[in-house]
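Removed: one protein chain of the complex. Kept in place: all other protein chains.
We call the chains A, B and C, going by the order they appear; numbering starts again at 1 in every chain.
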Amino acid sequence: MIKLSIPEKLALNKFEVNEGNPHIIIDNTKCQSCQPKSCLTVCPAELYSEQNGEIIVEWAGCLECGTCRAVCPQGAISWEYPIGGFGIIYRQG
Amino acid sequence: MSADKYEVIIIGGGPSGLAAAYKLAQAGVEVVLVERGDYCGSKNLSGGVFYTRVLDQLIPGFWEEAPVERYITNYVTTLMDKEDYFNLDYKGQALSKPPYNAFSVLRAKFDRWLAEKAEDAGVMLVNEIKVEKVLKEGNKVTGIVAGDEEMLADVVIAADGINSFIAQEAGLRGPIKPEHLAVGAKALIELPREKIEDRFRLTGNEGTAYAMLGEASHGVAGGAFLYTNIDSLSIGVVLRLDDLVKSGAKPAEVLDDLLEHPMVAPLVKDGKMVEYGAHLTAEGGLHMVPQQLVADGFIMVGDAAGFTINSGLVIRGMDLAVGSGIAAAEAIIEAKEKNDFSAASLNSYKRRLDESFVMKDLKTYAKAPIFMENDRLYKSYSKLANDIFGKVYNHDLTPKELLLKTALKALKENNLSIFDLARDGFKGVRAL
Amino acid sequence: MNVITCYKIVPDDQDIIVRDDRTLGLEKAELEIGQYDLPAIEAGMQVVADAGGKVSALSVGPKLLENSKLKKGVLSRGPADLYLVVDDSLAEADTHQTARTLAAAIQKIGDADLVLCGEGSSDLYAQQVGPQLGELLGMANINAVSKITVEGDKVIVERTLEDEVEVLEVSLPAVISVTTDIVQPRIPSMKEVLSAGKKPVTQWSLADIGLADNPQTMETINTLAPELAERKQIIIEGDSEEAVNELWENLRQELQ
Partner (left out) sequence: MSAIKNVWVFSDKQDILAELCAGARQLGEKVTVLLIGNQSAADEAIKAGADHVYLMGELDDSRMVEDFLPTIEKLVAEHNPDLVMFGNTKRGKLMAGKLAAKRGTSVLADVIEFSEDGTCKRRVYGGAAISTIKSNAEVAIATVGGGVFGPQALDESRQGTTENVDFVATESKVKCVERRAKAGATVNLSAAKRVVAVGRGFADKEDLKMAEELAELIGAEIGCTRPLSEGLDWLPREYYIGVSGVMFKPDLYIALGISGQIQHMVGCNQSQTIIAVNKDKAAPIFKQADYGIVGDLYKVLPMLIEKLKSGK
């Protein structure tokens, strides 16, 4: 079977993106002391990255599992479901 | 703003909310179901098979019209090492006869169908609306808030799934601990029907479900699943969050590796991935079910209440969801007769759960999560089994040893004592 | 003021599959209200909010119009009632057949002061149904409208053309095709969705509106995804000076 990269995997899915209205907001002041910054690894969509010492999340590709929120020891991730009708739309499930 | 009032408002259109809605509407209760997704099922993923006997009680013969995939007749348990694997393969002919024991389902289709049934029964379905919180008067839940609108109800049912924002917001449960949660990362792989039936040795609409342990999850507590749909395979890894954090593994990579494992690769060969999803699942079993399942005017059902069983061999959630939804509906119907929606009155929900398979099974498997926390289960035993059988079958011209001797040697090589094995075996028998 | 807003149900283009033979697979596509029609519905709601009256929604098409989610989707955006003309022969209707069917339905509904259409359908986007409909109804008829103000028995509209804006006085009754800039369509609220389920829906057949004979005027011979050009795929990794030099060499070739 052909191996797909993360962007290719996410591109299979249908997303209704609420442009300009992120449903995940990170309080980077709480991230400075965090080790090992598990958000960078646990996200199944690999949306988290570190750029210039700041944690950044590409929330548009969120699968809405809630893993990042559950593991964040700092409570730095304010995460809620996107508003009604937006976000991931599973065609199969 | 004046708020409209209904008898029951259900938050969330998964199996638990829909079962409750259907049952209530059938009894003539006025019920509104609010679902944040585009359609019911659009936010849902299944990570296991649906044990459907309870649904058959609610909608007799449902499979004749529901978009089910395959009825599961074959169960395979795989102990997986890096390249080798050991399969325990069970096929039960009784499982292939109506009313059937279990089905594979695709939730975007199945939940949507169940929602249509509920709507036909009289449920007022509201899609694409996210409920932000419940309305409270003191400790009494009186309604819901969505956007800048409020809506009142005698009873609000929280069926909003594993993240259970509503139950937490209502103060009935705290944040769920990472060790009680696992993330499932799942791929849906399209494959022609004939290929599936050939590869899995299936006749007609029979289906197979795999539970995979060991290397399947890179040794992270959890495991992996694979089951057959009509013309696709659902395959995924389930990784317990505390151990996932510890390991530093990336779920998508664990899944990629599983797809390339010598056991899985031939099964998915030439398949085309058509969807990639992720969802949390409860791992705590009875331990994470809150003490209080009701409050004044409020009931929790399904994943929101933590009703999941993961015995390692079997992952169950959808059947418990339907069972709890039915019990909640019955409790509300009774409360309505008394016109008393207090916690004390609604607590007949708990009694009904206790009397039903839901609590009985949760109690039966109460020790499973603790047993499943054992590292050896994920890291050592799969390798052990493969080492033993590797030695038994590998005729490399060195003299053969008796099975017991081979086994003891393998134990030693894997840093396990026979006492570990005996103890875990005993615990396992009791817990599973 | 009686306003009728017309809309089309279309497949969600995110769900359209291109098969190996370049034909399109539409059978698994979700259905949605045309994205250009939503502003027309909202514009209608604004007109009655200012001038009083009632908005009715109207669509013509195959049986899939009966889908309860789609009906609620339209009614939750404000219209007081809904009219549908359902016949499977309309699945492949050309713009003239669609306009004729809409015209017959509007005449049967009666007393329309203002008929609003989106600027085009989001699947075929011919931008033709509004103009044809206006002509068939013999009403004042204008397109590309980005603002509507009611003034007695006429409306003042702004029409945004390629490089100029016209302010027009349009006598009523009129058929007006509006642009997406006219107004941001609403996201229906919980109560709007709930009340949508209780609003009246009138469904007609072609015979009900006296349109048994509505022949096709245009054939669609086939619909295929375009052939993709072969690409050189010379991809350089890294953003070092050397890497950029290499890209620059390639770019320079192209610029000559």
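In this text, a contact is a pair of C-beta atoms (placed from the backbone, for glycine too) under 8 Å apart; a residue touches a chain by one contact, two chains touch by 3 or more.
What you see is a predicted model, and the numbers here were worked out from it, not measured in a lab.
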Touch partners, limited to displayed chains, of the chain removed from view: A, C
Interface residues of chain C (partner: the chain not displayed): 11, 13-14, 16, 18, 24, 35, 94-97, 99, 122-128, 130-136, 139-144, 156, 159-171, 174, 216-226, 228-229, 231-239, 241, 243-248, 250-251, 254-255
Where the unshown chain meets chain A, residue by residue: 5-8, 11, 17, 19-20
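Following the convention adopted for this analysis, only the chains that are shown with their structure count from here on.
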Whole-Å separation of chain centres (CA-atom averages), chain A against chain C: 34
Contacts with 2+ other chains: residues of chain B: 38, 127-129, 146
Interface hub residues of chain A, defined as touching at least two other chains: 83-85, 91
Complex contact set, residues of chain B against chain C: 4, 32, 34, 38-39, 119, 124, 126-129, 146-149, 151
Residues of chain C that touch chain A when the two form their complex: 12, 14-15, 28, 187
Residues of chain A that touch chain B when the two form their complex: 1-4, 6, 9-10, 12-13, 16, 36, 38, 41-46, 63-67, 69-71, 80-85, 87-93
